[in-house]
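Every protein chain of the complex appears in place save one, which is left out.
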Amino acid sequence: MVRLRFSLELAYQIGEWPCDFIFNVQAAHTPCQRILNERLSITQPVPCTHYTDVSGNRFMRLRAERGALTVRYEATVDIRHYVDQPDQLMELPIAQLPAEVLPFLYPSRYCESDALHVFAAREFGALPKGYSRVLAIQRWVRSRMTFKSGVSNPNTSALNSIQQGAGVCRDFAHLMIAMCRAVNIPARFTSGIDYGADPALGPTDFHAYVEVFLSHRWYLFDPSGTAIPMGFVRFGSGRDAADVSFATIFGGLQSFVPVLHIEAIADPAQGLDMPRHRPEALSTDAGFGSAV
Amino acid sequence: MVRLRFSLELAYQIGEWPCDFIFNVQAAHTPCQRILNERLSITQPVPCTHYTDVSGNRFMRLRAERGALTVRYEATVDIRHYVDQPDQLMELPIAQLPAEVLPFLYPSRYCESDALHVFAAREFGALPKGYSRVLAIQRWVRSRMTFKSGVSNPNTSALNSIQQGAGVCRDFAHLMIAMCRAVNIPARFTSGIDYGADPALGPTDFHAYVEVFLSHRWYLFDPSGTAIPMGFVRFGSGRDAADVSFATIFGGLQSFVPVLHIEAIADPAQGLDMPRHRPEALSTDAGFGSAV
Amino acid sequence: MVRLRFSLELAYQIGEWPCDFIFNVQAAHTPCQRILNERLSITQPVPCTHYTDVSGNRFMRLRAERGALTVRYEATVDIRHYVDQPDQLMELPIAQLPAEVLPFLYPSRYCESDALHVFAAREFGALPKGYSRVLAIQRWVRSRMTFKSGVSNPNTSALNSIQQGAGVCRDFAHLMIAMCRAVNIPARFTSGIDYGADPALGPTDFHAYVEVFLSHRWYLFDPSGTAIPMGFVRFGSGRDAADVSFATIFGGLQSFVPVLHIEAIADPAQGLDMPRHRPEALSTDAGFGSAV
Partner (left out) sequence: MVRLRFSLELAYQIGEWPCDFIFNVQAAHTPCQRILNERLSITQPVPCTHYTDVSGNRFMRLRAERGALTVRYEATVDIRHYVDQPDQLMELPIAQLPAEVLPFLYPSRYCESDALHVFAAREFGALPKGYSRVLAIQRWVRSRMTFKSGVSNPNTSALNSIQQGAGVCRDFAHLMIAMCRAVNIPARFTSGIDYGADPALGPTDFHAYVEVFLSHRWYLFDPSGTAIPMGFVRFGSGRDAADVSFATIFGGLQSFVPVLHIEAIADPAQGLDMPRHRPEALSTDAGFGSAV
């Protein structure tokens, strides 16, 4: 188990017109991710609606008025990982996939898998099925994409990234998801923050990674390779970034660079490990069927 | 109330390799659409899984073997319509939208509203908000698109349709949805069959239309203008055609033209009307809040 | 006649690997643009090839080595304008267009007129033909596009600009050209610098404008509306920016902001006017047939 304590601060300056926000910056409630404590504060005295969707994603909605708005959140979470042997993880035949998993085979806004079937079949169609094929897709994404800010924007999709060959973690994730779905492997987009991000890439930031459904569970992949998967805290899971953006904003405003901190609390006596790179397959998902 | 009796038959010839199917061709269970009777038959003796998602959409999944496969479905449904005065229907501020409605503000695979914000703001940004603005969007779509088969394909999106200027009901629906979302009006894609389709367009076929969220409810729009909205039977609702395709097929096969029949059963004594074009706003959705 | 004196300076820092450059920054030789004097200097002692293409565009090619490279050019040019009454300018039937003009009806990299035929026909197909229709296209471009740096990049095309709704003079020009060609009006891309640019947009910069073929001649249009057409100095004309980029560079390097100066030399005694906005149609093209 790992214990992570983190905080984040989002700051905006709203102009003449009010702005609507939908935030997805709280740790998700999942069977594997337990929130020990959390604290949320908003500097404007506006009404605020909280809701949780069927996937356990937590959203907070508010309408901010002219002036400064700061949202602060801090939490401590315990994350338990399923650790499996990669070579035992199978791609399930479509006929055996749980119904809830099927939508993650379909194309979505930033993962145009329908337009990439032929491309993906040529690259990955002949590989043996299973975890190793997903790793091959991840390797391909890394060989095609350079990590670089300022090349992509919020409208950038997998098709765009194939051409541009560069982007940030979100773009790596979208491309990997599109390729998985294009060869009929369910894949979804997960957002959060993570411990252990490569300091060469700047201060701790939000992170996007990929979950792929194999055997009876969603397994974690970090296509941009910039973090330690054991150190991920999940905020939201969805089809792509359209579902779980950390802040969806309606209206014009000025926004400042988010400030994030995260630390791992290791204590072997309590069974609390430091996040580390591991060769096994990791999942933070309860799974389906009898697996757990 | 209208009562509609319909049947459909889908036929395929599967080759050497089995094919997985996900069908969405059964009448949805909704508060306004009651199924009086239905019958489903499948000509191959294969296991078949049925499931219903959170929106009430019904899916049937099966893996078909080599040879012919025919799926037949027939049902009689009663549909009750909310009928409202258009000029009383408002666009809700984002802050007041029900949480379940928010995902229908986001871009999706075939409705790239994020890439069309500027375009839509120029066309529709200055219009008074409400039902009349949605009608203006529908008129614009009709002025831009010609109904024509063979121009579009299953990968065609709203951005493509703007260029091509022609397509089928699915393309009209995607374009209208993208434009609505681009000006922050929630809109979703609905599939089904309908009574009263223009016979000039050929035999009865599946139909796609649009629902727009106004005041406290989803209202029906038929951007292709090829049918009578009162005569719609709903199979599925979702973000776009990726969610509620009548048949999602994994594998190669030969498919035949679907055969559909539909008739209206009118009986004024029982309060059963013929579907007809009406100037009011129509909804077959239970609505949110105190509205019903 | 206007007399313009200008200078420009382009500076680069080349790294370990040599870089090839193709510059198009010298005043073009055309019947209406006479070069009174010019001076060109290059700070690296490398061989340099000069050539002029069939359109009178002048190119300079060189391979620069590691270190700094500065290219300076200054010239004084006299420009004579054909001034015509807009209402007498016709769109020629295709059958009567000079052969040299036909390629400017075809789609090009950044002006995908083939994909925009339907769109353009809906917007402009019903308008009376002639100069006024071209003005209508120009007005439409201005109503759709906001002048803004940093939104577009060198790969941005007319199709992209329709979505983005913002860009620089190059993007305005590409969009106007695409729309003209889409309704069968020959249009080409012209680059240069100009006197009288709006100082609110920053220091003098390169400029891109549009020439449209009407009656027997190419007429000037400035879709971004940021300059005074009488003050344009032509460097190159082509299908789009792929043909007459001011610098096409092969290799990696650091480039600095170009420094440009331009002044008008007015002397009524010599018949030298100040550039000014004029309501008539302007051309700096010798024309075809008996027109001159």
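We call the chains A, B and C, going by the order they appear; numbering starts again at 1 in every chain.
FYI, contacts are C-beta pairs under 8 Å (C-beta built on N, C-alpha and C of every residue); 3 or more make two chains touch, one makes a residue touch a chain.
Only a predicted model underlies this, so the values are computations on that prediction, with no experimental measurement involved.
A.B. asks: Among the chains present, which touch the one that was left out?
C.D. replies: Counted over the whole complex, the chain not pictured touches A, C.
A.B. asks: From the list C:A242, C:I262 or C:A286, pick the residue that touches the absent chain.
C.D. replies: The single option touching the absent chain is C:A242.
A.B. asks: May I ask which residue of C:A95, C:A126 or C:A269 touches the chain that does not appear here?
C.D. replies: C:A95
A.B. asks: In the full complex, which of C:E112, C:D194 or C:E211 touches the chain missing from this view?
C.D. replies: Of all options in C:E112, C:D194 or C:E211, contact with the hidden chain holds for C:E112.
A.B. asks: Since one chain isn't shown, list which residues of chain A touch it in the complete complex.
C.D. replies: Touch with the absent chain occurs at residues 115-116, 118-119, 121-122, 143-144, 159, 162-166.
A.B. asks: Could you pull out which residues of chain C are in touch with the chain that's been left out?
C.D. replies: Residues 20, 22, 47, 49, 51, 53-54, 59, 61-63, 93-95, 99, 102-103, 106-109, 112, 114-115, 154-155, 184, 242-243, 248, 250 of chain C touch the chain absent from view.
In the analysis below, only the chains that are shown with their structure count from here on.
A.B. asks: Farthest chain from chain B, going by the mean of C-alpha atoms per chain?
C.D. replies: C
A.B. asks: Taking each chain's centre as the mean of its CA atoms, how far is chain A from chain C in angstrom?
C.D. replies: 46
A.B. asks: Centroid from C-alpha atoms only, then distance chain B to chain C, rounded to Å. What do you get?
C.D. replies: Here the centre of chain C sits 48 Å away from the centre of chain B.
A.B. asks: Do you know which chain C residues sit against two or more other chains?
C.D. replies: In chain C, nothing touches at least two other chains.
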